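Presented below is the structure to which this report refers.
Here the complex is missing a single protein chain, while all its other protein chains stay put.
Then we have chain A:
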């Protein structure tokens, strides 16, 4: 119980990232596992014959199922909250993290959207401070929300900016 409270949002609920992120990651997983399995199966098949192919395909299937199950869990773990003075970001299932980034410490905001993300209408927002260890990346935001967040963050960052 108290484990979940460690990563509970302060006051209100976490804002979740778009559910489309699950579809996107599943698609990426499906393609990469299929390609990898195919390559491995062909190579092993040429060397060891049919049994090796079956083992490779089996392993690929297991990896696929496990991944498909893991992705929604991972998606559920993402969350962010905008407070008055800082942004909170949480993520991770095995290794859970919660990062508190004061707006005044922000050096710049990155909004990135790859070709695949664009097809799903998603974008990734990342906050950078003067410390490379700061772990404030929010993937799978709808484009409009990403733009809103970026503008809000840069406005707040400017208003509260502190020297190093």
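As a convention for this text, a contact is a pair of C-beta atoms (placed from the backbone, for glycine too) under 8 Å apart; a residue touches a chain by one contact, two chains touch by 3 or more; residues count from 1.
Keep this in mind: contacts and distances are computed from a predicted model.
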Its UniProt record identifies the chain omitted here, from "FAD dependent oxidoreductase", "Sugar ABC transporter permease", "ATP-binding cassette domain-containing protein" or "YdbS-like PH domain-containing protein", as "YdbS-like PH domain-containing protein"
Touching the hidden chain in the complete assembly: which of A:36, A:59 or A:100 does that?
A:100
Using the touch rule from the top, list residues of chain A that touch the missing partner.
2-3, 5-7, 10, 85-86, 94-102, 104-105, 107, 129-136, 162-164
